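One protein chain omitted, others in place.
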């Protein structure tokens, strides 16, 4: 459609190295091509790089974009810049990571991150059975600024596992003795490995590892391997990228909550196109304050009471 | 005391030059005249580069770039680095370097925020406290450099870590939300206040940055303190002997630098709306980059503070221009890297021939 | 040529000292003897600090810390910084600095990975290509410093950005998965191979780091090239006049530094299993920190490369020790900051009195 | 000029001590300068000459001992203190900032401020006044024709620099002028120019302390010669009654003087 040619959208991700965001970008690019609109993609240098995202938002405003898709690194701090964009008439959609407050964006297309955490928590608890009472858990979180996605997954996991989360808006304030400790990973391999090592040194008997995402899980696995613990520790994660699902197949990760970034990207681009055409705003999922793009637990060792799909099914749905 | 001997060496060289000058050819070529002009006006090279890059991106991008809106957006995007670069310039003029600028900036902004929200101190008082903390950090740097005679690079490498750790520990990594600040202590966001003239949008922070740099330029040129800063950067031993209180001047420079960084922290709240202890991580490298591209010598005593404003703007023009072109952000870094090396190579060339 | 005059100055001072020594009291106090010992063995201070911190954390944490397991874990955690610090030490011994070490490391590791997976080149060849790229980056730095006579700080500030941008642009930000590497080109993970002796776990990377530093220590002490590196760092002009090919030696130092960084890139793949273009962001500052704590003078020509190993280990001991104590990670940075300043203050003290 | 032992000295040092670590640079040193005279200070390298004049000019604070100016004890803690008291020094290294202008250098540490608000509150320099003063002083001394009083010192020749340094001292030094090796490393012609400058200053009645290794210069100019050895004054000799080789013999310890004031 020719009238779409001057419509443009922006995609701003946390980094452009995490395969999740690489896929998200590809998905958005493809959707944009199909719709006949222009897409400009920007990213922070590292997970947590807030200023670069602000600069990118401003660039999108200057560029006369119709809307912005953003996975925010600092979910509170980004709000001012987002408000500025909305005031300038742009549609702002949070992808993957809700803003704080969530209604600072016009819409949010995301995994239900709390549910994603809860699923792997429930699965891990059921997997251990009786032993869950004596578990030794390592929590590999994202970053010290505790962005919403970080808190939701962590607290979801603990809830699913049956641990009191104290303040649900904050990780690290729990006092359950089963938690060996929290450490941050920046959501990448290097951080995952060092954090895992630190926690192992604290307590070599760790047998459950929660990880914020699959790159961090991969790093944690390297650490466990170097300590000869790769076979007797349960790693759970979130993402469901093809490499991650392959890791589940290989028994490296016990279970992972699969997200659908291509869906987020596609929906986001479509929503912007729609908005540019007639000003329609996207709707939320029934009963939620965001549009839930869905989450499925991927494992080959299903447990009672927790819905899951097989690795084979997971591989069909996976991305990257 | 390398400065002592540098001076000696220079004077010996000068003397030699004179004795031989008698039989050397003296008519300057046009190229030499250009070099001379560049030598006496150190901010000229970055200014030319700045204008050239605006013209090039303007040609490539048309009105998307060459509009009051986009051009003033650049000002907004460089304001933090620009303010910090002013602080960095002062320190570098004394032949020092300050790696802790970013940490002082964030720590000060966190103090402003936490004092308001944790202790319920009124906004203006909290801001004053933040400015005082920045100045105190600068004092610590200055004291270690001037009194303990430790190398600035190492001192500020150390205090960088110390201030940043203090910032995280004190703030408990807590972001203070823009909405809360707006409700309780809007003065914290003062530097973010906007006004527009035509399509051009200015913020208080941008006005502050420009005023600050013009003001510092004036002070450096028209007050005794300013002359002393240049003198001690040029040759600390000579300055001391000719009556400059080197230690006091040095400490005052680091304190002023700390204060300016605290203002940058205030401006940072205005820019991002919230108080975020994780911001400004790269401010030290970015400010040094601006200063270097701006033509201030890392060896001290030479260069104009206007240059670092131009340096910061050049980086801003490249960043926005390339982003608008849809180029991968990495190209910006690539070109900035090339620009840094080119800037110092040109500088070397100017010095060599006009020496 | 400040080195020239430094030399002049030193020789004049020495002469003066002699003339007056005749009527000065010469018996050294015990304190002076300690200072002398520290002066002639520059790695002694960091070694003492290292041992002391192991003892303190051992006392606080008992066997959790004071076990072969935990102690060798520290070695694993510092291996990358340790290897990069070896490269950094060489450059700093020549009175230079290399801000691009981290960028060279990542770029090399990405080349190793992409050459294998994008072009299907066999692992060992791809590794060799990665090592060659690292060396070439070092050559560019060395050429700009030695031939173009640009200041190392600025050159490597520029190439840092250039190499890092190249890395991102070339890799298209693609991470290569550990399992794929294991299947296709396990040699890329060679440095991660581990073996244990008792509870102590060693990796090839750790062994490489230690061998590298011992080897470089030997080369610096027992070959002409090593003596030339010290000589030119001490006084480049004097070294040139007394027959050292300063430019060639300088370039060779930067090339070797690049090569070592490429090895660090290889070791990085071993450590994180995968090839990730975002790793090693802080390697430059961490390596400089290790070198400074290790007692190598930023002014060149003085210090022992063993010192930087100790420096890296001190940082590692503090990081793990404080984590195990349950302290916030930020305390590590705080103490490292204090340590940096303390290290240089002690260094200054040693020089002053034994001068 | 007579060797005025009976007159009151203008500047004296008594029992001055200065240690640098294990080095004793001044070892209970005495010193006297009389009005209107050129006093040369000679001595071997490292004998402590520069340290002595630094102690007299506030650049070094002695560990012990007393300095008196016109009979009154003074305690200089910086070169500026001595300057305010009218003692000006041209140091061995000239102490100029190469990148700054002649005017800036002449006024370094004692800049003039504009009158009124701009001076008091903005602390603005009074450039025109400073420039005029600098130009006048250079002319007064018949020094040289410097084109542009605002040119950077680094663009001057060595001789011109030395001239500016001496002019600075002469312009502000109302009581005593101290010159540390003003001709070292200078060519023959340029040395001559500086020597004439010194005589010129003396003819205006200001006493001068001249440190030099150059015996012919010392014997040509000085009224009295203070011989410094091993951190203290060995003796003071009259150049008219002593040969250069005597002086060198004293300096090096080859010959021992009978009394401190050989010529008194």
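By letter and in written order, the chains are A, B, C and D; residue numbering begins at 1 in each of them.
We adopt the following convention: contacts are C-beta pairs under 8 Å (C-beta built on N, C-alpha and C of every residue); 3 or more make two chains touch, one makes a residue touch a chain.
Just so you know, these numbers come straight off a predicted model, no measurement behind them.
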item	value
Selected from C:231, C:264, C:285 or C:298 as touching the chain missing from the view	C:231
Residues in chain C touching the chain absent from view	4, 7-8, 10-12, 14-19, 21, 222-225, 227-228, 230-231, 234-235, 237-245, 301-302
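The criterion applied here is as follows: only the chains that are shown with their structure count from here on.
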item	value
By mean Cα position, the chain sitting nearest the middle	B
A-B compared against B-D, more contacting pairs	B-D
From chain C, the most remote chain by mean C-alpha position	D
Chain centre separation in whole Å, for chain D relative to chain B (CA means)	41
Centroid distance [mean C-alpha coordinates] between chain D and chain C, Å	49
Junction residues of chain B, two or more chains touched	4, 8, 168
Junction residues of chain D - those touching two or more other chains	none
